[in-house]
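Please read through the structure below; I'll follow up with questions.
All protein chains but one are shown in place.
Take a look at chain A:
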Amino acid sequence: MIPAFVPLKILRYGFRKKYPAERFIPPAKDLKKSYDVVIIGGGGHALACAYYLAHTHGITNVCVLERGYLAGGNTARNTAIIRSNYLTPEGVRFYEQSLKLYREFSQELDFNILYSERGHFTLAHTDAAVRTSRWRAEVNKQLGVNSELIYPDEIARLCPHLNMSDKVRYPIMGALYHPPGSIARHDAVAWAYARGAAKLGVEIHQQTPVTKILVENGTVKGVETPRGTVYANRVMQAVAGNTSMVAKMAGFRLPIRTIPLQACVSVPLKPFLDQIVVSGSLHVYVSQSSRGELVMGGSTDPYGLYSTRSTLDFKEGLLGHMLELLPMLGEVKVLRQWAGMTDMTPDFSPIMGLTPVKNYYIDSGWGTWGFKATPVCGMTMAHTIANDSPHDLIKPFYLDRFVEYAQVGEKGAASVGH
């Protein structure tokens, strides 16, 4: 039996002034008349950019404007997978840098993001997919990324839960194995950057939508909000999902379609699945979170929509394939479902850097690959804004690549079957 005074002791400890609850972001102040940099959007990418502007480039007169609440968009709606085993050298270099930053993240920002290295399988069910896996493995190795093609015996040894039978619609023929593949607590990533940025003097304003972007003679001058006009030397937008709408206010169009991406989690189960299992052909990805829930996602919706509704069609398709891979989940219930709005580009690569409007920068085209890029986007966009010139890592992702027919075809993206 617990002695009666124990709860009292805990209560007394809780009320002690010595350890006050930390406030991550200072309470909102009035907006200033002008800033050096205004960032439209308050998700992971925007906050990371604000942090690196202040931390690396010493630009602290920065204002982050978020329409809703911090990290309430796609930062909260992804499946938290981090990997760098892409197909194009441009993509691999970029995401590998992100993975390195993620590894150091908890130390650098003094914030536990529950970074957990799991190993990542991309299953291949056809000869074509085996070929692409080998192609990806070779590109990866060339660039120093730990990635290899493995066959069914090795897959069964590493992940014994997978159904390796050939009595299914799409038997497993091989897998691209990427040991550094990881998961992390996605909200913590945004909060850590928000706290880090706020400590260095960045102002974060939630519930402050941008209603108009002021452009004079092709140069951005500032933005209008319901709380007043804010002038800025430089403005960046990082609002994946609503990218086209915000860019329209600045006066240009983009090769982006807004398409929902749905996901769901199961009830919590005892830890059994170490690895992250992905199948491009079956449009499934699954990993087990630190809470024990199976986090499951699939391909983007079949048509564009500005909505985060969920559909039964999606779950029927996804879970049918899931049961083929992990048949013992037949009695497991789905606990939560949600959707995010993705920026799909024709070549499955992001659109980052300069825009037709001077001093106006863009971080967009985040389809199904945005969360894993959060730190590197912050780092490279901060560099781009500070120097008014794109960072080397994002040069291939410039907007004009479409009219110059220089696309970066990223078949390693999660939503692409091959």
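In this section, a contact is a pair of C-beta atoms (placed from the backbone, for glycine too) under 8 Å apart; a residue touches a chain by one contact, two chains touch by 3 or more; residues count from 1.
The working rule: contacts and distances are computed from a predicted model.
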item	value
Protein name, per the UniProt record, of whichever chain is missing from view ("ABC transporter ATPase", "ATP synthase gamma chain", "Trehalose import ATP-binding protein SugC" or "N-methylglutamate dehydrogenase subunit B")	"N-methylglutamate dehydrogenase subunit B"
Per the touch definition above, residue among A:144, A:268, A:327 or A:346 touching the missing chain	A:346
Touch with the omitted chain, as defined above, among A:68, A:228, A:268 or A:302	A:302
Among A:257, A:315 or A:411, residue touching the chain not depicted	A:257
Residues from chain A at the interface with the omitted partner, ascending	242, 244-245, 253-258, 302-307, 309, 311-313, 346, 402-405
